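The complex appears here minus one protein chain, its other protein chains still in place.
Showing chain A:
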Amino acid sequence: MSAAETPPQAVVLELRGIVKRFGATRALDGASLRVRRGSVHGLVGENGAGKSTLIKVLAGIHRPDAGSLLVDGRAHAHFDPRQVERLGIRFIHQERLLPAGFTVDEALFFGQERRLGPWLDRRAQRREAERLLEHWFGLRLPAGALVGELSSAEQQVLQIVRALIVKPRVLVFDEPSVALVRSEVERLLCIVRRLRDEGLAIVYISHYLQEIEALCDRVTVLRNGRDVAEVDPRATSPERIARLMVNREVGELYPKSAPAPGAPLLEVRGLGRGRAYRDIDLRVRRGEVVGLTGLVGSGAKELLKSLFGLAPPDTGEVRLDGRPLALRTPRQAVAEGIALLPEERRRQGVALDLSVQENVTLAALPRFSRFGLLSRRAERRETLGLIERLRIKSAGPQATVRQLSGGNQQKVALAKWFARRSSLYLLDEPSVGIDIGAKAEIYRLIGELAREGAGVLILSSDLPELLGLCERIHVMHRGRIAARFEAGEADSDKLLAVATGAVAQQETSVHESIPG
């Protein structure tokens, strides 16, 4: 590696007091990170703690508002993507970013092709591709195979080799194990250790605290855009790291509701869908707020989508009010009175260039029309009522939703389902990206819904939120419900321990590898 001139254990990369604002929100609020040569540095934090923003600053995608980036002690105010490559910093992302239609050698050398004069030297490229794969990972792959035909693990390896071709000094792994099964994760860990021994500085981002413990020499915990601790994961329990990650302030954010659950509304039995999730049993009664959590890749998100008709399950059954449902489209789900508040609010939740009124009535148009013509007066009346009830801050029913703040956009997305008089609310990360004031109001509304007899299922990675709102919390890990907690018996540490796999509660078998 080209880092030979640097003394061992020297700090290769340092981020100092990075601040990054988006509008009024501070995604990063003075975050620092020091990565040494020949070491693996873990980076952990809850969703929204600022990990991905930090990585984007490092990749030169975002320019920080304050702070500096140091490489070998030389300070930069910001990076740009080309510079990052020149400095030898490379990234391995969780999603497979290599084009499926490329062959192995094309994918490896894309943008860094081997040339012979003005032409591509395909033969040299193929030979080198096979040699590199064999050399680094003992992997025998024909260079002519298509990327799309490879397994997730093989594609991951391809990404790593691709990064290694330019002899990097810093390698950043951004949740690399999410798409892998357990045996593949073990392989990945071996690979990372080997790279470390070769003298690379490695940043390893993961939700899985086991991996952090098994791999990292140091770990930085990020919370609210700030590095709150740097510890040695081998000397620190996963529970303590989890505690450092979780925001402790809970306060009066959550409505105090006296739960008086009614008849069963949603009953899920033995539900499964491919590799996404299996054996899911779940029940939501009227008047009940039920929580669901799990890391990326745990299957929780897929499960929620299935309940809204977006990803039909293969096995098991779903009952609503006792009637069996076979939901294949969101349209059927909406017709049954099911509402989804999607996490990708600005893409899926609200139509940004439509007015508040047009958004609010969108799922309930028949209620506002006669003979196919809309009654704007009826629409306006309903919208004004909901603006008041949900305390939507806007210039009125005709204001364009794009102009509203994130929290108010979320309220509009919710108001749409209020107008539809939905009975089952599926909320996907309902408070992500909204300020604390709007958060409290969303929570108040969730409480109101339950009191009015609706059922609410919240998928969230914000654990204090689940603990504050839910009567029961299901924790998913690698496609199964790994544990259920009643209100009062859970705390963030326990939830996170199950979600990260630090504690395998009620889980009988580990994730077996998939044949083929």
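The rule is short, and it goes like this: a residue touches a chain if its C-beta (ideal position, glycine included) is under 8 Å from a C-beta of that chain, and two chains touch if they have at least 3 such contacts; residues count from 1.
In the analysis below, contacts and distances are computed from a predicted model.
Missing from the rendering is one chain, named in UniProt as "Bacterial inner-membrane translocator" (options: "Extracellular solute-binding protein", "Bacterial inner-membrane translocator", "Anti-sigma regulatory factor" or "Na(+)/H(+) antiporter subunit E1"). Touch with the chain that is not drawn comes from one residue among A:Q83, A:S151 or A:Q348, which is A:Q348.
When the whole complex is considered, the residue among A:S68, A:S151 or A:T400 that touches the unshown chain is A:T400. Residue-level contact of chain A with the missing chain is found at 308, 330-331, 333-335, 340, 342, 347-354, 358-359, 361-363, 365-366, 368-369, 372-374, 376, 400, 402, 416, 420.
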